[in-house]
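Only one structure is covered here, and it is reproduced in the block below.
In this view, the complex is presented without one of its protein chains, the others remaining in place.
The letters A and B name the chains in turn, as written, and every chain counts its residues from 1.
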Amino acid sequence: MRVPVIALKRRQWEPFAFASPALVLIAIVIVFPLIYSFYLSLRDFDLSVGSDSTFVGARNYAEALLRDERFIASVWNTVVLIVPSLVCELLAGLGIALLLNRVTHGRPIITALLAIPAMVSPVMAGMAWRMMFGVKYGAINNLGRQFGLLDVYFDWFSSPFMSVVAVVLVEVWQNTPFMMLVLLAGLQSIPQELYESARVDGASPRQSFWHITLPLLKFTMVVGVMIRMIDLTKLFGLIFVLTFGGPGGATETVAFNTYLVGFKDFRMSYAAALSYVIVGGVLIMTLAFQFVQRWREARAA
Amino acid sequence: MSTLVGTTPAVAVRRANRHRVGRLIADVFTYLGLAVTLVFFLGPFAWILTTSLKGNNDFFAFPPVWIPSDPSLAHYVGLFTRASGLRYFLNSLTISSMSMVAALLVSLPTAYAIARWRFGGTVFGTFLLVLRMLPAIALIIPVYLMYKTLGLTNSYLGLVILYTVVYIPFAVWLLVGFLRDFPVEIEEAAMIDGCSRVGSLIRVVVPIIAPGMAVVALFSFIATWNEFLFAVVLTGIETKTMMVLVTTYTSGGTDMFYGEASASVVLGVLPAFAVAFMLQRYLVKGLALGGTKG
Partner (left out) sequence: MRQLGFVAVLLVLIAVVAAGVLPVQAPAQGAKPYEGTTIRAVVNAEYVKYSLSLVEKDLYDKLGIKVDVEVIPLDAFVPKTLLEFNSGSSPWDLIMFGPSNMPDYGRHFEPLEPWTQKLKLDFQLDDIADVYKKLMLRHNGKLVSMPYDGDVHMLFWNKVAYERPDNKKKFKEKYKYDLQPPKTWKQWDDASEFFHGWGWDGTDNKLFGAGASYKPSGSGYSYHWWRSRFFSYGGQYFDADMKPLINSAPALRALEEMVRTISYYPPGVLLFESEEPKTMLVKGEIPLLYSWTSTGKRVGDARESVIVGKAGFGLVPGAEIDGKMIHRPAITPGRAMAVSKYSKKIEATMKVLEFISLPDQSLKIVMDPKTIMDPWRVTHFRSEKFRKAFPGAPEYLDAIEKSFPLVVPDPVIPGADEYQRKLSFEITEALAKRKPPKEALDSAAREWEKITDRRGRDKQKAAWGEKLAEMKAIGIEYHPDWAAKAK
């Protein structure tokens, strides 16, 4: 009678045994550091001054949210970068997905090719475009000059506005393919019969687009936008290589500012607090987005 | 209701022709649009590649020279020798390979536990979501301090551990998907034949979901290859990766060191090119889960 008992026990600990390496590692490398970071954020640990620190409670958070002009400016900068990027990625992604949807042969190759920008590192994308933006020898200015469109010396980073444009451009270049893939998958899940019966009913292509495609694509678009929005809040590598936050602080994103505080000023506690403010912000933003979506859906019903 | 019913053959033919012309225009527009799209998305790579093969005469010329007149690998040689590029390329390769293998080793049993025994299923799902939203900066601050005390900065081990663990949730999620498609009967047959659980996992399941594992491996390779923040904070001269190498050219170097800069970009995007074709079917899922940005 011992075998069933052992068998029962084994059943209970076997899954644990299988998952334990992962669980242990996650606990040590992710969960513990995050807790430690929160603990740090309640102190005033500053590596540039020394290794001692005292407990200061929520002071870092108060400073970040109320008195740190540079951090608040970086929040605004991040928003300024997110909104145009999302809009452009959605529109361009939709356009390309629609085009690609009409193609039958060659689609896998084109899809794979178009996906490449999304698979390279933002740092590499940033470097490639930085060279292309080069004032005197970059591809864009060379092209512009060759066609007589651009002035002798057009600098893409000469003003805060142009720098934002440049960053948005590279972001859109890199991530439209993702949006396009998501929307393409969504388009392909729409049953053809709907279009057929619409055409039989005399609907123009534009009408079927507005009344069939878009509504059925809405959910996919929402998912895509949410994923991209969360990714955009993490904008760091691209900024590092393309503008390093410049000119002045015009393209300093929240992640970049926190990096400077933590690894240039070495104010680790304050940086930890900033990172939690960012996490909180992303959470609120995501929840707000979902809330708005549900509210609009409820209204439409 | 359709107006086709009460028409003459002539009108029907004309309408059919208009349709065909309309479709032709739409087709031309489509292919033109896709061509422009391809040029836009792939053009930069082509330019960087040609730039890395250009000599000084071509790069600094105006009117601009688009195709190098005398292509040479001199910049790559310079990158590998003078700028120690070979060492950094090997670093990236080593770290990414080790992380990929380690992630698979740890994630497979975990995914198995979830797929077979519903082990804490929703927990992992929520964890994945949380991790997706977490900015890397939140993790690197405490990890950096911990590593400093443990002496794990500027070491392969430190980065590999970090990359492996950060990638576990994604790997697990993808593997669960593959495992769920796997027919349990084959496994049970093996176990009736006397295999242990672990044995059946290794000898039966793994060979069959090997393609799925390859997908996970490739994604994790790319994600760790592309990773930047952890690398820039935790590496030193011996362990610097390709991503960090590229940043040495940002300080006023893009004109003076254009050759090395463009060569390092070409090498840095090589994995993406290699992997894109292989991972086609899983691209949406992988990208959505954050599988390539790290």
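General observations
Please note the rule applied: contacts are C-beta pairs under 8 Å (C-beta built on N, C-alpha and C of every residue); 3 or more make two chains touch, one makes a residue touch a chain.
This one's a predicted model, so the numbers in the text were calculated from it and none came from an experiment.
Hidden chain, full complex: it touches shown chains A, B. Residue A:246 is the one among A:21, A:144 or A:246 that touches the chain missing from this view. Note on the undisplayed chain: of the listed residues A:154, A:209 or A:289, the one touching it is A:154.
Of the options A:61, A:129 or A:263, the residue whose C-beta touches the omitted chain is A:263. The chain not shown here touches chain A at positions 46-49, 69, 135, 151-155, 157-160, 243-244, 246-250, 263-267. In the full complex, the hidden chain is touched by chain B at residues 82, 87, 90-91, 94, 97-98, 101, 105, 148, 154, 156, 206, 232, 236-238, 247-253, 255-257.
Heads up, the rule we're going with is that only the chains that are shown with their structure count from here on.
Averaged C-alpha coordinates give centres for chain A and chain B that are 15 Å from one another. The touching residues of chain B, counted against chain A in their complex, run 1-3, 26-27, 30-31, 33-34, 37-38, 40-45, 47-48, 51, 59-60, 62-64, 105-107, 109-110, 112-114, 116-117, 119-120, 127, 131-146, 161-162, 164-166, 168-169, 172, 197, 222, 225-229, 232-233, 243, 246-247, 249-250, 254-255, 258, 261-262, 264-265, 268-269, 272-273, 275-277, 280, 283-284, 287-288, 290, 292-294. Across the complex, chain A meets chain B through its residues 14-19, 21-23, 25-26, 28-30, 33-34, 36-37, 40, 95-96, 99-100, 102-103, 108, 110-125, 127-132, 134, 136-137, 139, 142-143, 145-146, 173, 176-178, 181-182, 185, 200, 202, 223, 227, 230-231, 233-234, 236-237, 240-241, 244, 254-255, 258-259, 262-263, 268, 271-272, 275-276, 278-279, 282-283, 286.
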